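For this depiction, one protein chain was excluded, whereas all remaining protein chains were kept in their positions.
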Amino acid sequence: MRLEIGNFPVEDIVFGEETSYNDGLLTINKEEALEVVKEDEHITEADLVIARPGEEKRIVPVKEAIEPRYRLNGDATFPGVTGKVESVGEGRTVALKGCSVLAVGKHWGSFGDGLIDMSGEGAKYTYFSKLVNVCLVADTDEEFEREEQQKKNHAIRWAAHRLAEYLGETVKDLELKEEEVLELEPITKRSQDVNDLPSVVYVMQPQSQMEELGYNDLVYGWDANRMLPTLMHPNEVLDGAIISGSFMPCSSKWSTYDFQNCPTIKRLYAEHGKTINFLGVIMSNLNVAMDQKERAAMFVQQIAKSLGADAAILAEEGYGNPDADFIACFAALEDAGVKTVGMTNECTGRDGQSQPLVTLDERADAIVSCGNVSTLIKLPPMETVIGELEALARDGLSGGWADDEKLGPSVKEDGSIIMENNSMFCGDQVLGWSPKTMKEF
Amino acid sequence: MKKAIIYINQFFAGIGGEEEADHQPEIREGLVGPAMLLNQLSDAEVTDTIICGDNFMGSNEEEAVEKILGFLEDKEFDIFFAGPAFQAGRYGNACGVIGKAVKEAFDVPVISSMNEENPGVDMFKKDIYIFPGGKSAAKMKDDMAKMAELGNKILNGEGPLTAEEEGFFTRGIRHQVWLEDSKPAADRAIEMLLKKVNGEEFKSELPIPKIDRVPIAEPIKDLSEATIALATSGGIVPVDNPDKIQSASATRWGRYSVEGLDNLPNREAGEFKTIHAGYDPAAADANPDRVVPLDALRAYEEEGRIGKVHEYFYTTVGTGTTEAEAARMGQEMVEYMKDEGVDAVILTST
Partner (left out) sequence: MANLIPVAETVGANRMVPTISIPYPLGDPESSEDEQWKLRYHRVGVALEALETAIDEQTVFEV
């Protein structure tokens, strides 16, 4: 499978007459873009706001991030989400690099939403402070979940995907300057040199723990709760086959942007043919019953064995009971002789003294750790808030609270905040960016 | 100048060996024995030396701690040292006991040193900083130098003080740090994988800690006489959540009466629901007995299989809730249960 991604670097984004791209400057016709957003009548209010690195801006509640992309054959950029289910990962896609579309609640937040500071101390907690962000700030008429802590956020997330596709389309006819070629030969058709290298699978456990549809990560538009682990080509993951969900505490979350740019896949590609033979991705999931967790681990083990994998990298999107899926899968792979490295974050508490994962097993002897979800973070006010700051305290975000005996509310009168890392938008970057680790103190 | 106080035993104070091990706790202004060395090495002034016989501490721990905390009450000090204790087991224990008590009472950093064979290490490494030390007093200078150096860093506000860099025994206190070279997790994973595959030594960023064991409770002799309580981490509460238990990372818990109830009426009936944000609440809201099986336990009460169902069920939320908070809440619940004659608990988790 061969995927060519034409990269168009975006250095700045402005509003103007015509949606266009010129030498690093993306211009957006706001009215036209908002028409795309409002194709869904459930969007009742919408605006676009630009947030650039270094600006005194705080964005909350952020529900999703997407890299603007367009598939040159005209198929849906996000199959099963923005259009029909067609396979992706092969052919040509264009991408606007260095920017993202953020889905932001105009008022209402939910458990899995997060916060981004574009400058200051808070900026280091999230990858998205480094990007030029088009914030889609919207409200909807989804009254059934208005007061719920868990929200599907369907209208606004889907609108953001449409917007990302609309922006990506801007560069469809432009001459390519930089192209990234991602190609892996079929597993049985590789040269002896490659076959002699240690073969590696990447096992992904995306979030899929809500039994009701509409909250989980989607694979080709299909709810990951309803699937068994399967083999996927890494290009599919990079090319929009997976979109993020609306459930997990935010620092643990993998946004669609993260899937599209998954650093661990990119790094495995870079090593392919040199130090390893990259077999592909085993797409697993996360479950809510022990037998489901064990079944998924068994399938992952079987696929790895059938492929003859020598080694695996295993990553979980979450913490708490998903640690049981993670450890079960780790143990199953090791039992099958597949040398495994796990990637996860930890929950050691504000004082750092709690058990790092809820399940432990001595077979999990190689782990890359990406952060502590419960670290307490205090940040000064920001000049501008995009969205609604009060949502952090009021709406049950995983890292915010309305009141606390010792700490008071998360949002203070002067606009300063105190929160847990839990609500930093996709902050722990377990898909591979994380510059953080955990140390003993 | 910052001030320090040090704890040593009767032997190092020059009072005597085994024959003086029952020596009563005392505090002396100024420097006694190893305190002199510490005073040379430390950026702080060592103002006092506390001395106690190892056996006195061993057999009269409570009294010794009380006396020593009493000595310290009107002292000003910024940091506390104990030892080094080398391989001496009773001395190691004493340093740990006093160190822990001083840290709790005065909230100052406490630093000690013991040989890895000293049982005091495992008993107290979570409570105070303990450096791996030599087997005997021949290593006094080296060991004290490590203690003093960490003390200086703490007093001067230097950091981060990780176990890896400073060398003290790991304490099970884990915090996130930004790597100096910002090496992304993907690169670290590939490097670790290649080492693991090639049979080279690698270092996990999350060494699996030893699993805590809990003493096993004796079985109930006669259930038909026993009072059984229900407890849950599934977040079942009265619909108005009167104790404002958090729906994630809980630090609060509640207990609610089940007197006169054959089962737990649901959210629709305006009675009980779950506030737990970590799982789909639909099933629990529709029938809270799926999480807190009051109906089943009542049936066994009716049959005489158990004596009675305790008047309250106990509840909190177990998502993102740290082990430490959970343990504290559990202990608080148990106090009520013991006071009210509960013999056993059925704890359901979600």
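When the chains are written out, they are named A and B in that same order, and each has its own residue count from 1.
By definition in this document, a residue touches a chain if its C-beta (ideal position, glycine included) is under 8 Å from a C-beta of that chain, and two chains touch if they have at least 3 such contacts.
Quick caveat: nothing in here was measured; it's all calculated off a predicted structure.
Trainee: I'm checking contacts with the chain that's been left out. Which of B:49, B:162, B:176 or B:350 qualifies?
Mentor: Of these options, the touching residue for the absent chain is B:350.
Trainee: When the complex is taken as a whole, what residues of chain B touch the one chain not shown?
Mentor: Those residues of chain B that touch the unshown chain are 211-214, 216-221, 223, 226, 228, 234, 279-284, 286-287, 289-291, 293, 295-297, 299-300, 305-306, 323, 344, 346-350.
Trainee: Going by the touch rule given at the top, which residues of chain A touch the chain that is not shown?
Mentor: 209, 211, 288-290, 293, 321, 323-324, 327-328, 355, 358-361
Here, only the chains that are shown with their structure count from here on.
Trainee: Distance between chain A and chain B based on Cα centroids, please, to the nearest Å.
Mentor: 35
Trainee: Any idea which chain A residues touch chain B in the complex?
Mentor: 111, 124, 149-150, 198, 200, 209-212, 249, 263-264, 266-268, 271, 275-276, 288, 310-311, 313, 319-321, 339, 341, 343-344, 346-357, 360-362, 364-375, 396, 398, 401, 403-404, 420-422, 429-441
Trainee: Where on chain B does chain A make contact in their complex?
Mentor: Residue list for chain B touching chain A: 126, 160-164, 170-179, 182-190, 192-194, 196-198, 202, 204-206, 208-209, 211-212, 244, 246-249, 251, 277-282, 319-320, 322-325.
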